[in-house]
Every structure is written in structure tokens, then in C-alpha cells.
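For subunit A:
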Amino acid sequence: MNDWTLTILTFLPLVGVVTILLLKPFGGESDTKIKGIAVGTAVVTFLFSLFVLAQYNPAMAGLQMQHKGDWIPGIGVSYYLGIDGLSILMILLTTFIAMLGIASSWSAITTQVRNYYIFMLLLEVGMLGVFLAQDLFLFYVFWEVTLVPMYFLIGIWGGKERVYAALKFFLYTMAGSLLMLLAILYMGITNGTFSVPELIANRALFAGAQNWLFLGFAVAFAIKVPVFPFHSWLPDAHTQAPTAGSIILAGVLLKMGTYGFMRFNLPLFPEASVYYAPFIAVLAIIGIIYGAIVAYAQHDAKKLVAYSSISHLGFVMLGIFSLNEIGLQGAIIQGVNHGLSTGALFFAVGFLYDQRHTRELDDYGGVWKAVPLFSALTLIVTLSSMGLPGLNGFVGEFSILLGSMGTEALSPSWIYTAFAVTGVILAATYLLKFYQAIFMGPLEKEENKSLREMNGGELAIMLSFLLFIVWIGIAPAGYFGLTQATVADLANTLSEIVNNTAPVLMQ
Partner candidate 1 sequence: MVVTVEWYVLLGAVLFTIGALGVLLRRNAIVIFMSVELMLNAVNLVFVAFAYHLGDINGQVLVFFVMTVSAAEVAVGLAIIVAIFQSKKSIDISELNTLKG
Partner candidate 2 sequence: MNTFALAPLLLILPFLGMLFNLFAGTRLVRQDAQTGERWSGWTASILVIINFVITVTLMSSLAANDYHAIIVPLWDWFAFIGEFHIPWAMQIDTLSVTMLGVVTGVGALIHIYAIGYMHGDEGFARFFAYLNLFIFFMIILVTGNNYLMLFVGWEGVGLCSFLLIGFWHDRKDGVGLANSRAARKAFIANRVGDAAMILAMIMTFWTFGTLEFQPVFDSAVEMFTSSQAVPLFGVSFELGVVLSTITVLFLIGATGKSAQIPLYIWLPDAMAGPTPVSALIHAATMVTSGIYLIVRSNVLFEIVRKSEYLLFGVISTNDLVALIGASTALWAGLIAFTQWDVKKVLAYSTVSQLGFMIAAVGMGAYVAGLFHLITHAIFKALLFMGSGSIIHGMEHGHHHYVDHHRGHNGHGEGHGHHDGHDDFDPQDMRTMGGLRHKMPWTFWTYIIGTLALAGIFPFAGFWSKDEILAHASWNLTALPDQWIYPVVYALLTLAAFCTAFYMGRQIKMVFFGEPRSDVVAYVPESDWKMVMPLVILAVGATLGGLINLPHFTEASYKASKDSYGESNIYLAMEKAVEHSIESFHLTETGVVSMPYTPTWVQMTVAVVSTILALIALLLAVFVVYRTKPEQATDPDPLQVSPLIKYPWAFFATLPLDTLLVKGFVEKLFNPFSDWIAMRVDWDFWHDFVHNNVIRDTFNTVADFLANILDPKGVDGVVTGLGKVTMRLSGLLGLVQSGNVGNYALGVFLGLVVLVTYVVALGWMQ
């Protein structure tokens, strides 16, 4: 019995695309109408994802609301959507961030309005598909689908060096995903199916090749995350992308990488995951420290936030490769947290950029005086990104650090934790630098004195971010509850393997 809910969810944004395209033939195309339809579609999609949440059964570990149909039966490719604990928060994050991203473009985008919103909605389809596809081939298609709109979003509506950044983004991610494609084809053709649950059930068949297959997937995902040293496309893409592009890039697209690790690498190649865990954890920790130090030295606000992403996602990667429940739970929630707080930071920077057309920290200073409400809200966002307890960032970071010390996959784990925890100190250094350079100090520059306070729409967007920043901060139990069943299941599988393979240390 097929459940069409997820199919409807995935392709709901297409309705908006079609409507926008139909405007012209039916005479009444105007920018306002296009924006209205796009925002409306995004809101409806978000509401529909809440409906999915209502249908979702958190106690169930396996896939739910499955929709399975033949696509290319000859080689075992199927159209297969499903949702479980790994996907549910990502779906909500996607529809939420896409909604805010689209809404935040209202006044920022003035050229080629129609194409912009069509690309935005197509991007949302691709992202939802990535998080719902349970067939490797289908997943790959959605994975590549997200590239194209993002390429155009950066390349057309970006900053000065947009073409360079867009091309770099495209080639970099494309190159990585080709290796993944090879791995996918190998598995699909040798097993006659691309369905992930079936492959997991039959993983003994390709267990011999799993170290290579793991790497094929890992490179694609590591570039997307990005894991150090594959990060050099990120500062370009982030600085050149339009604000909404940055919000979505940081909020959702990077999570596709971490999600991929959890969805494919861990369950399909558990032995390889255990084998590679220390290497990836080391890269993650280098990312945490390196990203933070580099962020600290930036003079460009957007670049600073971009590098902070590398540091934050280092935490997520460390959580994933702790390979235990606490670490994985922390990684999922930290993915959401990063989406919210970095998304909000990009929104804040975009708000200033739209008025001042500069991203240099030195061009600001004393902005608090001019726009107190905006500054106060941005302060909360900054603190959330810094991991102040009581806000969301801390919940994720602490869980990850806790998980990383409790794991037997990394040995001795305390060294990993001890290094990772320096990220907490460094986060304070660069974020305070960011905040103080822009908002604090005397208000002396004339251009900054004329900054305007947020309008109703911008305030609503900021408050939406803050709602979840605070909510996850003080009551994350509800969020953990959504993902726990699936994650515990996965963690059990992994811990058996860890216990079988990890050498028993003697004192």
C-alpha cells in the first residue's frame, strides 16, 4: 500500500513553479504576484511538512509512509520514498529554512524575479527528495538536481565574483559526486537493486569492497559538508551567493553531506565506518580548530560566518563518527542548530549588506546604537552559534562532546574530546570579534547612522529563527524523541561491530 504523503510533500513546490510559469500565458505576470506565489508555496510546503510530522510515529525505528514504485525495473531502480528518524528533522528544517529563505528575498532580489523564485522552489524539491529518497539511484538524481538551481542562484544573483564561485561550487561538488555515482552503480548492478533497505539487508554481498565504496560516498559527502581539507569552495560560494542562497546553503545543503554519512555510510558499510572513524574524526577536529582560527582572522563578515560553518560542521562530523547514540543524536540536533543559527547569522549579515553594500567588518561599528532591536536579536543568534547553554547550540555541542568521549570507536577518546572542546573557546573569540566589530563601539560612520530598523517581515523571519533557537535550547527532549528510535537502532548495529573489531585495551 503506497502512501502518497511524501510524494506530495516532495513535489509540492513544483505546483508553485507551474503556477508562476502559467502567469504569463494567462496575462497577469507581476513581480509581486510571483513573490506571493513563491512565498505561499513555501509556507504551504512547510505546513504540509508539519502534517507529515503529525503522521509520523516517533516510536518506530524503520521507514514510514513509504511510497515504492518501479522506475527502471530492468536494473532494479525504483521510485522509493520513506521517512524515519534520520530524515524527519531534516525535512522540517528544509521546509522551514526554504520558507524563511524565500521570504527573506522579498526586497533583496530585483532582477529576473521569476527565474529566481523558480530556481528556489526547484531547489526545495531537490532538497526534500534527497532527504526522502530511499533508492540510491533516485537519491543521486535528487542530489544532482539540487546543484543546478544553486549554480544559477549563485551565478546570476551573486556578488562580484559570482561566476567563479558558481563554477567552483558546481565542479567541486560534481567531481565528488561522480565517485559516489561509481559506488552506487557498483552496488546497484552487483545486487540488482538500488533500494537502500534491501542493500542494507544484503550488505554481506558487497562487504568485501566496502572500504572502497565507503570512500566513494565519503568523498562526495565530505565535499558537501565540507570536511577539512575539502572546504575551499565554501567561502567563495557563501560570500558570492545572495543572502537567501547563503541561508539555504548553510542551513540545508551542507546538512545533505552529514545526512548522507548517517543514511548511507554508517548502515551500508558499518565495518568500514568503524575502520575510518578515527581518520574522519581527526579531520573533523582539524576542521573545528582550523575553521575557528581562520574565521577569527577574517575581515569579511560573510566569510567569517562561512568559516564558522566549517568549525560547526566539524562538531557534527565528530558526533557522527562517535558511532554511538549520544553522538549521533547530538549530530542530528547540531545539524538543525547550525541551520538555524548560521542561517540567522547570514540573514543578519544580509540585512546589513542590503543597506550598506559592504561586508567588511571595518565598515561597521556601533550599529547597536542605530538599530537596537536588530542588534539585540542578532546577539542572541550569535550566542546560540557560540554555544551558550540555554540556547540550541549548546545542546548539540555538549551532546556531541559527551558522545565523543563515551565512544569506543575512537581510542583514546578523551584526546579527541579534549581537542574538540577548544572549539568552544575559539568560537567565543571569532564570534565576539564579529559581534563587537559590527555592533559595539561608538557609532561614528555616517552611513551606519542611517541604517533602518527591521520591518515587519524581517522581524517575523528573525523571530521565527529565534523561536526554535530558544525552544531547542531549553527543551530539546521533544526533538531528540523524534529521532531516537531510528538512531538507537543504528547505534546498536554499530556498537556490535565496534565491540567485535576494536582491540581490547589493557591497562
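These made the cut because all candidates are chains of the complex that A comes from, given by their letters.
Convention: a contact is a pair of C-beta atoms (placed from the backbone, for glycine too) under 8 Å apart; a residue touches a chain by one contact, two chains touch by 3 or more; residues count from 1.
Everything quoted here is computed from the prediction, not taken from an experiment.
The candidate list 1 or 2 contains one chain touching subunit A in this complex, and it is 2.
Every residue of subunit A that touches candidate 2 in the complex is listed here, in rising order: 168, 229, 232, 235-236, 290, 293-298, 307, 324-326, 329-330, 366, 368-369, 372, 376, 383, 388-390, 394-395, 398-399, 401-403, 405-406, 408, 411-414, 417-418, 421-422, 424-425, 428-429, 432-433, 436, 440-444, 474-477, 480-481, 484, 488, 491, 502, 504-505, 507.
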